[in-house]
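With one protein chain held back, the other chains of the complex are shown just where they sit.
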Amino acid sequence: MNDTAQAVSRPPERQAFYDNIAPYRLAPLWERLHTLVTRTPITPALPAVWHYDENVRPYLMQAGSLISAREAERRVLILENPGMQGQACITHSLFAGMQLILPGEVAPAHRHAQSALRFIIEGNGAYTAVEGERTLMQPGDFVLTPSWTWHDHGNDTDRPMVWLDGLDIPIVRLLDASFMEPSNADSQTVSRPPGDSYARYGANMLPVDYKPARASPVFNYPYERTREALTTLSRNGEPDAHFGHKLRYVNPATGGSPMPTIGASMQLLPGGLTTAPYRSTDGTVYSVVEGEGETVVGDTTLTWKPRDVFVVPSWQQHQHHARSEAVLFSFSDRPVQDALGLWREERLQ
Amino acid sequence: MNDTAQAVSRPPERQAFYDNIAPYRLAPLWERLHTLVTRTPITPALPAVWHYDENVRPYLMQAGSLISAREAERRVLILENPGMQGQACITHSLFAGMQLILPGEVAPAHRHAQSALRFIIEGNGAYTAVEGERTLMQPGDFVLTPSWTWHDHGNDTDRPMVWLDGLDIPIVRLLDASFMEPSNADSQTVSRPPGDSYARYGANMLPVDYKPARASPVFNYPYERTREALTTLSRNGEPDAHFGHKLRYVNPATGGSPMPTIGASMQLLPGGLTTAPYRSTDGTVYSVVEGEGETVVGDTTLTWKPRDVFVVPSWQQHQHHARSEAVLFSFSDRPVQDALGLWREERLQ
Amino acid sequence: MNDTAQAVSRPPERQAFYDNIAPYRLAPLWERLHTLVTRTPITPALPAVWHYDENVRPYLMQAGSLISAREAERRVLILENPGMQGQACITHSLFAGMQLILPGEVAPAHRHAQSALRFIIEGNGAYTAVEGERTLMQPGDFVLTPSWTWHDHGNDTDRPMVWLDGLDIPIVRLLDASFMEPSNADSQTVSRPPGDSYARYGANMLPVDYKPARASPVFNYPYERTREALTTLSRNGEPDAHFGHKLRYVNPATGGSPMPTIGASMQLLPGGLTTAPYRSTDGTVYSVVEGEGETVVGDTTLTWKPRDVFVVPSWQQHQHHARSEAVLFSFSDRPVQDALGLWREERLQ
Partner (left out) sequence: MNDTAQAVSRPPERQAFYDNIAPYRLAPLWERLHTLVTRTPITPALPAVWHYDENVRPYLMQAGSLISAREAERRVLILENPGMQGQACITHSLFAGMQLILPGEVAPAHRHAQSALRFIIEGNGAYTAVEGERTLMQPGDFVLTPSWTWHDHGNDTDRPMVWLDGLDIPIVRLLDASFMEPSNADSQTVSRPPGDSYARYGANMLPVDYKPARASPVFNYPYERTREALTTLSRNGEPDAHFGHKLRYVNPATGGSPMPTIGASMQLLPGGLTTAPYRSTDGTVYSVVEGEGETVVGDTTLTWKPRDVFVVPSWQQHQHHARSEAVLFSFSDRPVQDALGLWREERLQ
């Protein structure tokens, strides 16, 4: 949007014209066309990595002593893309943060138009409650709190619980469609036993009367099941050159993404694998579950180990290298781009 | 279509007219309108039960000594509805049969436009191969061989293997759309290890590049997983008055039925439960997995125990009574009726 | 289903076995497999033509003096396929008939699960009323009375009105899903002016609050508009080798077929054109709007001129020859076969 350069060479009569029309809320498209409609995506986002042990966990714990979960409503450190400071996003269209809930704390119930995912990083057995059902969270679990569902979190264990939050805040902001409602009570009344949703919707079966909704009725995809599937696939065949062994999470009632604005995947990279160069228009956030390695994004090398988070911006060519067998969780806005016909990818050799 | 009664009272000039126009392939609709377009469904099918131990298994074993699987191509005893003799169907629109494969036998590879389901009744570990992948079958497993997929069966165990076949033969016949192709080889080359499909498609995840098809890519829904889900549901809440605890099998890539012409469900009826009166337009075939009880269809009482098969015709009011905790598998043409906007049900108290 | 031939060569112990199991409603599949699951479609339907002026209209008018529209409920002569006598169908899955309504008559209001199309053959300005709106019918108009919509017909003109009826009676019969309800009144109360539906749904626009249904909300597709489109296409480009210039009618709210069980098309064949050989699994009924020619179906030649009806059964190779510029309306069960994944075609050169 910076058009200083052009301004320099602008004939004076044109500048005068631009000044004349500005009060009428008119502006010349031809001075900006090529920054608005670029030949390929020019994202403000930069590749970046957050090292959990060194640079995230210590500050998260410090935040734990600085503010309570109740006061904060959500005690989250935003993972802010260095290319978009102050904008509270990790890619151009998505928010990510790291949430801490300490033993005995609750993050009070509310609901909002924004869709949220929780990817569990540390701790065992704290809960997320969604629409009256609690699920106990374990590292590697993928948990949903879809748009406009009541949700709260609580930690009845004796250890801190940490997860990665992913939300579509910038998308809802662009669409001017934010709604939020706090609950009167901190915690929802539990109306269904834990595991009920998974039994009801997660066994490749659905209740006979169930009508599909936009978001998945399975709200915890346990890592145990995901890892078992990936292990089987890695035994059964060769990895894909660009993806290794990669599965995307689905809403079993539609086959679509778990939530309409955010897609998520888990991939296993055999130790030693370097993936072939790839790029796509959905800037992608990765959370490392197992293994060590690095991802080369253009000129930048992001080194990672378990619990680290890194981001690959839109349309930047990249390759993953797994030093040891690695498992990577990832999420992006791909369902939005698919729905709007905008998603593209390029698979190089 | 029998219009003898009307014929009696027909004025002679009308009969003369009908005789005159017949050579021109013309016939009066008004003489038949009310048998063609009935006020409610008038099905030729009758309620019926097949008792496995007493009346099916002995004859199936006798068939085993009378003809080989290879000669028979498929050694199947048709379960023929007593209201439609000679028509090879169990409901008006569906075929059912009981298939036997003896130790060492193979049922050679072929493919056809007809969709088939296999519901495992007896034996452990014989295989069905679909498109290059074998699955080992256990009682209660629900196995698919969708339209135009290569499939063969083989029994490498030392016991007979029996399953219930369900096919859409009458539907394909009405649409004049039957195609069949035998394979050159008895058995397909195995190109993927057993369990590969389930890992790839059955964990509420899908391969990133997978494009949904009409039929489910999961071709064995193991009873272990199904029973576990039903057990959880029965612990967590009250049974539905009409269905008990009932889940329908889905294509996880679409949320639709596993195959476009046949829907299938599994339901758990707590011991002692009598379901509330119900009827729907999809005549339904049941296979008893666990438990004993009876189903009252109009004036007919069908008594059942494990491995029995029974059929409830379209629009006939019925109630199930479970003497002990029962698990019933069922299938019908409901996906067809749903797709065409014809399905109706009535839930009475 | 005739298996006399096999019976002859059947070993006596097998026949004894078949006799033994019959009382238990069991039958050997292997004696019938190849008639049930054929390598290609073997339809009982035969190609046939009905010459309107010579063999249909005279009898229809005779029927007009023999029975009133009110007594008949619908004064229709069934066009019965010569290969399926007594079965009231023109293809295996569809019904066709020719309906007459005389000046001053009404065909009283009713509704039924069966979907019906009306293709106007003769007369100008009698009405069909659907759900409270009347449409005046002209030759070449394509009129819908979708499943479970109230409909009645009336002729306030001074000439007889004749149209071709197409219904899905055999499909609804196979599915045991027939429902019918007569109205208390002969004619529905008119609640919307003629043309309202077309304005509301037919201009490539829809009411902002409209929720799509299975059947098209446009219930009269006027020939004037259809002919204008075909005329433009025939001016703008070369005809397709197999179809000439061919358009299918759509539900503008979904892009799907106008009704879920019946698809319909209109095609223009330039004078002199002989289409390339073609076959598909949907047996198809044609009604000639303009032009003369013949259609060769296998060894049979069907000669046609305006107002004639002819039928091409499933999977029979055929070619149309237009002696003069011809316009053919056609309908078939293709939407059913598409929905169930059974439709196939073969385009030869």
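Labels A, B and C are assigned to the chains in the order they are written; within every chain, residues are numbered from 1.
One rule holds for everything that comes next: contacts are C-beta pairs under 8 Å (C-beta built on N, C-alpha and C of every residue); 3 or more make two chains touch, one makes a residue touch a chain.
Keep in mind the model is a prediction, meaning the values are calculated, not measured.
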| item | value |
| --- | --- |
| Neighbouring displayed chains - absent chain, whole complex | A, C |
| Candidates C:Ala185, C:Ala229 or C:Ala276 - the one touching the absent chain | C:Ala229 |
| In chain A, positions touching the absent partner | 1, 13-14, 17, 20-21, 24-30, 32-33, 36-43, 45, 48, 50, 55-56, 59, 62-63, 66-67, 71-82, 86-88, 91-93, 95, 97-98, 112-114, 147, 169-181, 214-215, 260-261, 281-283, 313-315, 333, 336-337, 339-344 |
| Sites on chain C contacted by the missing partner chain, in the whole complex | 192-193, 195-196, 199-200, 202-208, 212, 216, 218, 221, 225-226, 228-229, 232-233, 235-237, 243, 246-255, 265-266 |
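Just so it is clear, only the chains that are shown with their structure count from here on.
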| item | value |
| --- | --- |
| Other chains in touch with both chain A and chain B | none |
| Among all chain pairs, the one with the most C-beta contacts | B-C |
| Chain separated most widely from chain C, comparing mean CA positions | A |
| Whole-Å gap between the CA centroids of chain A and chain C | 52 |
| Interchain centroid distance [CA atoms averaged], chain B/chain C, Å | 30 |
| Multi-partner residues of chain B (each touching 2 or more other chains) | none |
